[in-house]
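One protein chain is absent from this view; the other protein chains keep their places.
In order of appearance the chains are A, B and C, and numbering begins at 1 in each one.
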Amino acid sequence: MLDSDERRLTRWERRVEWPLTVLAVVFLVVYAWQVLDNRATGGLHLALELVLWAVWLVFALDYVARFTLAVDKRRFFVTHLFDLLTVLLPMIRQLRVLRLITVLKVLNRRFAGKVRQRIGLYAAGVTVLVGLCASLAVLDAERNHPDATITTFGDAAWWTLTTISTVGYGDRYPVTWEGRLVAALLMIGGIALLGVITGTIASWLVDRLSGVEDQVAEAEEATLAELRSVKAELAELRAELRASRHP
Amino acid sequence: MLDSDERRLTRWERRVEWPLTVLAVVFLVVYAWQVLDNRATGGLHLALELVLWAVWLVFALDYVARFTLAVDKRRFFVTHLFDLLTVLLPMIRQLRVLRLITVLKVLNRRFAGKVRQRIGLYAAGVTVLVGLCASLAVLDAERNHPDATITTFGDAAWWTLTTISTVGYGDRYPVTWEGRLVAALLMIGGIALLGVITGTIASWLVDRLSGVEDQVAEAEEATLAELRSVKAELAELRAELRASRHP
Amino acid sequence: MLDSDERRLTRWERRVEWPLTVLAVVFLVVYAWQVLDNRATGGLHLALELVLWAVWLVFALDYVARFTLAVDKRRFFVTHLFDLLTVLLPMIRQLRVLRLITVLKVLNRRFAGKVRQRIGLYAAGVTVLVGLCASLAVLDAERNHPDATITTFGDAAWWTLTTISTVGYGDRYPVTWEGRLVAALLMIGGIALLGVITGTIASWLVDRLSGVEDQVAEAEEATLAELRSVKAELAELRAELRASRHP
Partner (left out) sequence: MLDSDERRLTRWERRVEWPLTVLAVVFLVVYAWQVLDNRATGGLHLALELVLWAVWLVFALDYVARFTLAVDKRRFFVTHLFDLLTVLLPMIRQLRVLRLITVLKVLNRRFAGKVRQRIGLYAAGVTVLVGLCASLAVLDAERNHPDATITTFGDAAWWTLTTISTVGYGDRYPVTWEGRLVAALLMIGGIALLGVITGTIASWLVDRLSGVEDQVAEAEEATLAELRSVKAELAELRAELRASRHP
């Protein structure tokens, strides 16, 4: 019973994988359009905003569906608290930039399995995607502030680059708190990514060491088994000898 | 005699662990209140200051108690010199920020054992706590300087983030020497933390290698023991044969 | 047939190795001359430009020759896409800085084999060469911009140093998009280099672990072979005994 229920959740996740990926790409394109198109009329702007909200609603419904399908609802709630926050917080207009986290998570879930073997390509892809999202988000947040130093996409991309590389010239930096939130996520994400990579390499080495340990143990077992058979052979030989002397 | 004395010190440390943790949290909350509450009246400010000094007195008394209980007082003095400095130096008003080091050490001692297995969570917790303390301390030091660029908690948090990530835009930076002391501790702490993490991973790998070495040695010993028993068997067989031929 | 064709490509690459290296050095020297010599007359400037274009043509012809000699042309096209881009893109005047990438690649191909054993020397050489190219390129891009902060080779070298070390004071930074392209390549190159070094060390350790595994496997095989010969000996002994009892 419980098993079949868990399988329902897994089946759901597999079924919505592709549609959600497509929606995430749509969201990213529409978001980029809205941020970059300065001359958009009010009507077009509203239409794009509606598309963004519609995509958002689908992501929210996916959370509700997964919550409904989960058997141990309390455990699901606790382990998916971050999911809930990234769905609820962007309701507040100033935190709408957090919607990009969900989009990044969906895209990551879709492609991580595919290219993780080619770890270099994967790291490069993640960095470019995160950089693109950060550039769009910081531009969206800063553009209309009177003291802003980031007012074009070029500025935003340049700022993202100097931040990711931790060079930080200080010729461009966010001044609004939404922009600083983007910067914080970018920096924390960068530090976390570095930690994950270091940890992956370390645990990879440890795995290989465990492999060596297993191999030594196996070799030892094989040697001992062979030795035991030699001893059995010897014992039989002795028994035969004894039998031949006292027939 | 000596043993029972050392045990008295250990027993003391175990007994005061919880009260000191609570006091450290109290200190942190009261300190944050004092730094962040701009509209506090003189009376309230004085009351908060008194609480801070009272907590401080308890930490100082703990040092005195541990010194009294230690058997080899000279060795205790040398190995706990840093403890003594973090108790004595904050007496000087300009160095009161150093009191946060003791608070961080108490909190670290309490929780390090609990979550060190989940090393990611531990690192995140330490970073957040250190960042919070640094933000409060730098705000406390800078706020009243005429050339200060850090005058609100938002500014201080933003400065801490750009410093921890080593981006360092330069839009906010400390100008007082107390503020620069906080920055120095933050930077040195960051470098030291990185060194500790690298060292931990390296020694972890070396430990695993020692494990493999031990395993090879054990396997070798088992094989040789088995081989020796085979040889003993053979020797006995030969003896029996000889006996049967020359009865 | 296919083999001899592939060999023709390899033979070509070996034959043009030295001429291309010389041309790369010539290109670097002429480029440095053109960038650094402020008082060059129009005629001299044109002559240097012609030399640069002539060298460039040779590099382009080398690509064409290699493409012609390749057997599987489609595979060559895909795996050498980056080569094609670094040949074609610098046609656009604003992207002429990308020609330095080809020069760096030629020099790297020539000397990597020679000094890779002395990995420290190799890393130092690459860093100095990349730094020199970046300094020249950023100076070339920035010098004539009205807001430029990088107007002499000293400024450019200083900027390169603060960028490579990720210190980034912000007293000098590129303001043109060509200069920012140079900065982006420098930063991305730095991050990529770090990744390559970390990966090299990790895979080096893993190789050594594989060596240990192979050794354990070999040792195990040798032991088992020896044990099997002991068993064969025992079996023969038993057969002899039996034969002696029932002659």
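Descriptive notes on the structure:
Here is the rule we go by: a residue touches a chain if its C-beta (ideal position, glycine included) is under 8 Å from a C-beta of that chain, and two chains touch if they have at least 3 such contacts.
Owing to the predicted nature of the structure, the values given are computational and were not obtained by experimental measurement.
Which of B:V22, B:L44, B:V58 or B:L224 touches the hidden chain is settled by the complete complex: it is B:L224. Checked against the full complex, the candidates B:V22, B:L44, B:V128 or B:I191 give a single residue touching the omitted chain, namely B:I191.
Residues of subunit A in contact with the chain left out of this view: 166-170, 212, 223. In the full complex, the hidden chain is touched by subunit C at residues 120, 123, 154, 158, 161-162, 164-171, 197, 201, 204-205, 208-209, 211-212, 215-216, 219, 222-223, 226-227, 229-230, 233-234, 236-237, 240-241, 244. In the full complex, subunit B touches the hidden chain at residues 162-163, 166-170, 173, 175, 177, 180, 183-184, 187-188, 190-191, 195, 198-199, 202, 205-206, 209-210, 212-213, 216-217, 219-220, 223-224, 227-228, 230-231, 234-235, 237-238, 241-242, 245.
Criterion: only the chains that are shown with their structure count from here on.
For the pair subunit B and subunit C, the fraction of shared interface numbers is greater than half, so the two copies use mostly the same residues to meet. Of all chains present, the one whose mean CA position sits nearest the global mean of protein CA atoms is A. For the two copies, subunit A and subunit B, the CA superposition rotation is 90 degrees, given to the nearest 5. Subunit A and subunit B have Cα centroids separated by 30 Å. Chain centres here are Cα averages; for subunit B and subunit C they lie 43 Å apart.
Residue positions of subunit A touching 2 or more other chains, listed in rising order: 162, 166-170, 205, 209, 212, 216, 219, 223, 227, 230, 234, 237, 241.
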